[in-house]
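Report on the structure given below.
Excluded from the complex is one protein chain; the other protein chains are retained at their positions.
The letters A, B and C name the chains in turn, as written, and every chain counts its residues from 1.
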Amino acid sequence: MTHLSSGNEQSNEGRLLISCPDRPGIVTTVSRFLYDWGANIIRSDQHTTDPEGGHFFMRVEFQMDDLDRRFAELEEAFGETAERFRISWRMSRPSHKKRMAIFVSKEEHCLVDLLWRWQIGELNADIAMVVSNHPDMEKWVSPLGIPYHHVPCTRETRLEAEQRHLQLLEEEGVDLVVLARYMQIIPSTMVEQYQNRMINIHHSFLPAFIGANPYKQAYERGVKIIGATAHYVTEDLDEGPIIEQNVERVDHRCGVEDLKRMGRDVERLVLARAVQWHLHDEVLVYGNKTVVFR
Amino acid sequence: MTHLSSGNEQSNEGRLLISCPDRPGIVTTVSRFLYDWGANIIRSDQHTTDPEGGHFFMRVEFQMDDLDRRFAELEEAFGETAERFRISWRMSRPSHKKRMAIFVSKEEHCLVDLLWRWQIGELNADIAMVVSNHPDMEKWVSPLGIPYHHVPCTRETRLEAEQRHLQLLEEEGVDLVVLARYMQIIPSTMVEQYQNRMINIHHSFLPAFIGANPYKQAYERGVKIIGATAHYVTEDLDEGPIIEQNVERVDHRCGVEDLKRMGRDVERLVLARAVQWHLHDEVLVYGNKTVVFR
Amino acid sequence: MTHLSSGNEQSNEGRLLISCPDRPGIVTTVSRFLYDWGANIIRSDQHTTDPEGGHFFMRVEFQMDDLDRRFAELEEAFGETAERFRISWRMSRPSHKKRMAIFVSKEEHCLVDLLWRWQIGELNADIAMVVSNHPDMEKWVSPLGIPYHHVPCTRETRLEAEQRHLQLLEEEGVDLVVLARYMQIIPSTMVEQYQNRMINIHHSFLPAFIGANPYKQAYERGVKIIGATAHYVTEDLDEGPIIEQNVERVDHRCGVEDLKRMGRDVERLVLARAVQWHLHDEVLVYGNKTVVFR
Partner (left out) sequence: MTHLSSGNEQSNEGRLLISCPDRPGIVTTVSRFLYDWGANIIRSDQHTTDPEGGHFFMRVEFQMDDLDRRFAELEEAFGETAERFRISWRMSRPSHKKRMAIFVSKEEHCLVDLLWRWQIGELNADIAMVVSNHPDMEKWVSPLGIPYHHVPCTRETRLEAEQRHLQLLEEEGVDLVVLARYMQIIPSTMVEQYQNRMINIHHSFLPAFIGANPYKQAYERGVKIIGATAHYVTEDLDEGPIIEQNVERVDHRCGVEDLKRMGRDVERLVLARAVQWHLHDEVLVYGNKTVVFR
């Protein structure tokens, strides 16, 4: 569940995400720390993978007067506490919007849906740019004042394109890359750089129908339900940590084109949810899985 | 999500449920208390209805050596802490099985489903008895060694029946009453006595189709989806706090009998979930709503 | 299931919809008629409400050479056949696009979704106009070259507005009116004129939460699932024949604003489906219900 707060409240809101081997006293330590700093916990979620020797995950939303001014100080102080407990952690503020880049090829449905959500305030992010290997999508993007970068990507220009991508992302300080039906291979450099910060939508219910033309595969296998999967991008194609999946019932009357059409509605909702959860720092990754504190 | 643990682990497991007006320091206090007693938190869920002046709910699962022996002592100690914070609370142990009574009339599907789940260990409860205003269901119950009480309930015998019910429940120390398609009115005395401890399954997607013959009502309205609702029983019929709901898609080809048949599968799953969550102390009630920490 | 065919095929495609009291020989008559005219049935759906004395519904998709030229002749011939059997019927052609008007107030999500589907070819219709009692939505409409009519609708101007609406619809020969979150009462004249040709989206799972602020009602009742309903508009508010419904799971963490946000995604998909099915002549109405041959 992604909760939106108004601007005023947000400036005092913070999030703390924690991941560490489970051991007694962590919750006490964290809640005590926040209490001592005058921070009020407004939401807290925890998960332990296994009561015996498992891994511990925690996400806390808190309110603290004057947070913006004292944020660096708070981070430094928690860093010391965390070190004693060997806690991996990060803090963030909803008032500090993430910068997002959207990559897209020739299918516009996911892009258009994200743009609309952004326009009505459903995405707590700045869209720094849209990047595409085709010029076709510009008409959806430019009218909104968002930079559109057409970076052709053929066998010959691939290396050049990759460098251009990295340069653009760096120049604009992009925090999150969303592959909204971008049908090109992502180079290792970029995968590494955006580890757990690059989300792809795959148009099947993974791990079914990995690879190309999943709707055609689904049609040929005669499945009664199709789906879509949003996941973080890793080196292995379609194998990254799954953030969200959803499905739709189909039947023998559906041809491949029907599956594609129905699938579009599944894809854009699944991707939008995954992006929203990521923007709200609700997703933690461990191994090849996600903990989603929605 | 209801997690089952094996018997050995369970004897050291406890649950703490808390409900109070939100204020800073509660989480710190509770986690500190458990830490000081050597209890390890294995799961914790929290909810605040509103960051400003809302109500706070918390459910903690913990493990503590020798819990069975020290439980009364632990309860007493927490009682003192709780008083200072004006916290409503209760503690429970999975090793201490709740005693459950099932009331049923002439439709066996919910009863049979609960009995099967009980047999394979999905319900952490003792079934103290099955009560019915008809003799028909005995064949499903007696072979399992569960007492079956046929208490006829006509206009003339209603008062007598109600007293018999209360007597049976008291004699057997019943903690939870499940109305598994019991088609009789529940008297106020019993409603009060089993406040938030009596679960009913209503065969519609409440608040749609309150009252009698919901499937006929649904058929006549021409809905495209039917549902079922499990809720705690209150004075107002079909108005109690909803624990769980689910739905199934139907179409113009479904007659009333089809809706009933399809509805049976929705009803029994919805009721089973609600009962399981209740047995795991995952449901908290506030006003006419529930917080479900599944 | 809505199947899209390419333009070339479409010009030879026809649809025949039939509704009459059930009696032997209707299917034979219809199939024989089409066979004699050299029409090939490519899809056929039938439904009888009751084997004994029920009502019969049939929808046939057929292909026939030179259909465009011979359509009037075919209609005339079938009319004679139909009269003998007292069959209510209509014929249509996918190549003959319906003209659609969209009414909207201040919530843009359903409008924007329909416009996008229209742009990518998912709606086999011409959008003749968008009508609103507010000026706000023009920015989504005008760039697409679709006329936007701002017709204010206050207590004082209601009558004037209604006449303006009827005039606009008549001038543009509108076949289908879609109320895409239009929050004004529709006058009887318009309801009658567009009987079974005016679709409304209600933001609840009807018949639950009829009337104003359904998400607030849902929040206060504490339901675990929310929904949306697309229906034909009749005199009785929210009581018309239901075309499509869908739902989404929610929980105690969802405030009213969360329900609204999640509901938007349900609403626009439900409305889009209902509109698509109507445009494909897949919906037949009888009494207060629909038969949907999707």
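The working rule: a contact is a pair of C-beta atoms (placed from the backbone, for glycine too) under 8 Å apart; a residue touches a chain by one contact, two chains touch by 3 or more.
These numbers come from a predicted model, not from an experiment.
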Touching partners, among the displayed chains, of the absent chain: A, B, C
Identified contact with the non-displayed chain, of A:Glu244, A:Glu267 or A:Asp281: A:Glu244
Contact footprint on chain C, counting only the chain that is left out: 9, 24-25, 27-28, 31-32, 34-35, 38, 40-48, 51, 63, 249
Touch list for chain A against the chain that is not drawn: 47, 205-209, 221-225, 227, 241-247, 251-253, 288-292
Sites on chain B contacted by the missing partner chain, in the whole complex: 1-4, 108-109, 112, 116, 120, 122, 143, 250-251, 253-255, 257-258, 261, 265, 269
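Throughout what follows, only the chains that are shown with their structure count from here on.
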Between chain B and chain C, centroid-to-centroid distance (C-alpha), Å: 42
Where chain A touches two or more other chains at once, by residue number: none
